[in-house]
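A single protein chain has been omitted from the complex, and every remaining protein chain is retained in its original position.
Chain nomenclature is as follows: A, B and C, assigned in order of appearance, with residue numbering initiated at 1 for each chain independently.
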Amino acid sequence: MSADGEPSLTASVVGGSGFTGGELLRLLSGHPEFEVVQATSRSYTNKTVGHQHPNLRGMDLRFSDPEDLESVDVLFAATPHGVSMERIDRFREAAGTVVDLSADFRLDTEGQYDEWYDGHDRPELLDKAEYALPELNRDNLEGAEIVASGGCNATATILGLLPLFEADILGGDAEQSSAGDQNSSSSGNDEQVVVDVKVGSSEGGAGGGEASSHPERSGVVRPYAPTGHRHEAEIEQFLGIDVSFTVHAVDMIRGASATCHVFPDGPVSKGDLWGAYRGQYEDEPFVDLVAGGGGVYRYPEPKAVAGTNKAEVGFELDPGNKRLVVFSAIDNMMKGSAGQAVHAANVALGLEETAGLEFAGLHPVGAP
Amino acid sequence: MSADGEPSLTASVVGGSGFTGGELLRLLSGHPEFEVVQATSRSYTNKTVGHQHPNLRGMDLRFSDPEDLESVDVLFAATPHGVSMERIDRFREAAGTVVDLSADFRLDTEGQYDEWYDGHDRPELLDKAEYALPELNRDNLEGAEIVASGGCNATATILGLLPLFEADILGGDAEQSSAGDQNSSSSGNDEQVVVDVKVGSSEGGAGGGEASSHPERSGVVRPYAPTGHRHEAEIEQFLGIDVSFTVHAVDMIRGASATCHVFPDGPVSKGDLWGAYRGQYEDEPFVDLVAGGGGVYRYPEPKAVAGTNKAEVGFELDPGNKRLVVFSAIDNMMKGSAGQAVHAANVALGLEETAGLEFAGLHPVGAP
Amino acid sequence: MSADGEPSLTASVVGGSGFTGGELLRLLSGHPEFEVVQATSRSYTNKTVGHQHPNLRGMDLRFSDPEDLESVDVLFAATPHGVSMERIDRFREAAGTVVDLSADFRLDTEGQYDEWYDGHDRPELLDKAEYALPELNRDNLEGAEIVASGGCNATATILGLLPLFEADILGGDAEQSSAGDQNSSSSGNDEQVVVDVKVGSSEGGAGGGEASSHPERSGVVRPYAPTGHRHEAEIEQFLGIDVSFTVHAVDMIRGASATCHVFPDGPVSKGDLWGAYRGQYEDEPFVDLVAGGGGVYRYPEPKAVAGTNKAEVGFELDPGNKRLVVFSAIDNMMKGSAGQAVHAANVALGLEETAGLEFAGLHPVGAP
Partner (left out) sequence: MSADGEPSLTASVVGGSGFTGGELLRLLSGHPEFEVVQATSRSYTNKTVGHQHPNLRGMDLRFSDPEDLESVDVLFAATPHGVSMERIDRFREAAGTVVDLSADFRLDTEGQYDEWYDGHDRPELLDKAEYALPELNRDNLEGAEIVASGGCNATATILGLLPLFEADILGGDAEQSSAGDQNSSSSGNDEQVVVDVKVGSSEGGAGGGEASSHPERSGVVRPYAPTGHRHEAEIEQFLGIDVSFTVHAVDMIRGASATCHVFPDGPVSKGDLWGAYRGQYEDEPFVDLVAGGGGVYRYPEPKAVAGTNKAEVGFELDPGNKRLVVFSAIDNMMKGSAGQAVHAANVALGLEETAGLEFAGLHPVGAP
């Protein structure tokens, strides 16, 4: 904040009418260091942001045409996959720091995009981009010019499993904090990790369609990505392990919950686990360990973190099956997207890490 | 805030383990001027507040015995009806300002308590208490020693109807801003007002029971107070009109939505209504007019204000039936309870009115 | 049933891929007297009915082109408003009895269609059509050639209020059981009736759109027809009274709940009410009186009748406000549409009234 308490940096949101665009606008408008000077929307040009986002009716801003970008300190792109790689030069002209919420700059190599997506238009820029998750990549974020906010399901999974790799409970070849380790996806170990994810309907975005209409989507436990989910690519890249990944839609709006069934090679004690997770996360402002205390909320739950940038991580041992079960819960639109983006921008620009992200969540709260 | 940016006032919450107690702790812990020095709970003495409220795990505070009250600047009582009237002397010894969230000090006269409740232990204190709703009673709140936070359903209704009385569209005998008007409940007019309210399950509190168990309470449209709801007494007291009041439970956790079907004596135009509502609320920080714009959210909705201290108010004319329909939506735990209480405390103590109440809400959000 | 226990009549469903079309197929396929020989769908021609309706996967039937109608005993039309009036000659060629689920044949006069809809193509047929609600119009249904299934919100309201007119507690000019009384919509009385309706998302059909997407539609209490709902026309036509009608969307899929706030001219006792409602409904197989007993379910609730052809009706007196409150709950897709249609077809064809409609509902059940 400047000496007079006014925001010191300007920001814009490209793709401001969608769910994550609105979430960025909510966070940035309450951020002490950012002034939002532009939000674009092709479909809603000239409408107020409150027209799309009822929680932002108090914000005096109208959507503008995405072709006319203003110069800002930070540009956040909340556009569909493929848009950012096409418009990245224009984004970088407009802003010294570009934070992209799509998948366009998450992976390291063109080969990965060929395998998991439909290739990449600007592969030469991939090594300029930094993955946004500070718990994984804080050191590389400072001063980054392109920041790629992680996939929500990948974020939940990586945060759940990361301490096991750091503590050598799993033997993968984790990339975090070692930039340039590009070939991590070829893992030699054969430890089995099954990740069973449950997500809310906001992951599908504001568009809608028959499957996401209220009558068809309410009350579901619906396998929507039984195998082959693209977020596997991010997990492999950063943890160096192939995970068996399945995603289910359940009846909530915000939230991603990853249950990781892990079979380590050797014996693991509860003390080992507490050591690993405390060591990894005790200084992290946005990761809480929730593992088997009293009361109603004894393990991570998405509804406990809804609206916040928090991840809850917890675990339980199943000695009879030589298994450990790791639970990880986030708000997919926050820690899994817009909140992670703002957190990363804070780090990239040398601001207070928690600035604009202090909301503690609500209790009780339903299916937020 | 004191010159060093630290909180300048101390606060305590009696009855901190319930839903509204938790909401008070959430608001006060994020309030720039209050330091929470005590939260009491008979059932959870010595447990952390996070044990009951997962969103407050980061708060370093344990519940203490309600018999041992610390001296504070403001004491908030989130106890069941009847407790505050019994313990009011002890509360006032502990704090110069007592804000009570129960019904114990909302009504003006012992006779009203005899009619609507089970009488009153300390009727001589009733004229010392001020109703907490600043939109109705701001002038009398400054310096008040006992503040009575309004009932959630009454709050939604009063905010919806108040402009009609102020603008003489309805001829009731509104008390607001004229303290001491004790005989307002005898209304001479016979304009019909039907108030049909829909509320969430948090109104029932944390207790539970068969009717509020998830299997029985999910998906309901359940008439739970067909007639004779006690909040009628508050509405009569402040608006000077008997309302026909019916309350339904619906499937949400937070929220109260009042639809007021109003039949004025004379003709009313849309311009009259906009004039009345704008005149009443344009300077109010926590009341938004939402009346028939574009987009998905064209009228007041509880989910648009969940977690916030906002009330949304809107209306529509039905000339064929000589009716006007007024919609009013609040979060029953916020504007309808804890948020109103903090707002009133801000006014009572001369603080910034919006301090600690800036959260804008979430979009999208489910049944919060 | 024929002597060999086989269905004796053939039936078809035009518009079988939508929600009410599917409900008709469910009911008819379990009906002892009907064999479903055709279901049409323009969009899903040649797909199995199970493709659209997972509960009908066991049914060996594919959608056919709506242009090629087979000759049947009864044709059910579950098409959007406007289609039946355009195709009625073709429907009548195909079947001796046409049961239409749209609004196209509900009203008596062309003038009503000019006022409430966009006029009518075939007004000369309106006096051939009979309103499907047997509780209102049983005598006229026998042998009817065109049957018009009532609107869901109108059905709930009419069933709630009808006994008050029959028992002269309200003085409207109810049409039921007196065919030909076409001018009933001009009511001389000025008793006020407010009808506040809460409905589920299946009322919007299978289409979808932003407002009915799961993230935007979940957890709502949303005024979607504050005034001027077209179902008012049916209510006026049959009860002879103008009602003040407001409809809210709430978080359920099936269900319509009407709360009628009634202000009769004279005094009414609880005994009067029991007499009126028992007299009207004690022999009705599909109307249950639920008025203030013990347990969790003391008044009508949509979730208690979900999937069934039942209406629950109940009431409560509010003497202080000279009001009586009537509650009426139905499944909008059943008693409010497809169930009513099959019930009427049973009557029209001289079958057992309850045939195919015996499902008792589920307990517990969520937001069905």
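As a working rule, a contact is a pair of C-beta atoms (placed from the backbone, for glycine too) under 8 Å apart; a residue touches a chain by one contact, two chains touch by 3 or more.
Predicted model only: the values in this text are computed from it and were never measured.
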Out of B:R217, B:K303 or B:H343, which touches the unshown chain? B:R217
Among the options A:S244, A:S269 or A:T354, the absent chain makes contact with A:S244
Which of B:G209, B:G279 or B:G294 sits in contact with the chain that's absent? B:G209
Positions on chain A contacted by the hidden chain, ascending: 192, 194, 196, 198, 210-211, 215-216, 218-223, 226-228, 242-244, 246, 248, 250-252, 255, 257, 259, 261, 263, 296, 299-303, 314, 316-318, 320-321, 323, 325, 327, 329, 364-368
Touching residues on chain B - with respect to the absent chain: 19, 201-202, 204, 206-210, 212-219, 251, 253, 366-367
Logged for chain C, residues touching the omitted partner chain are 19, 22-23, 26, 29-30, 47, 51-58, 200, 202, 206, 252-254, 288, 290, 293-297, 301, 304, 306-308, 358-368
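Please note the rule applied: only the chains that are shown with their structure count from here on.
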Just give me the whole-number Å value for how far the CA centre of chain A lies from that of chain C. 47
With centres defined as the mean C-alpha position, give me the chain B-chain C separation in Å. 39
Give the residues of chain A touching no fewer than two other chains, as numbers and ranges. 19, 200, 202, 206, 253, 366-367
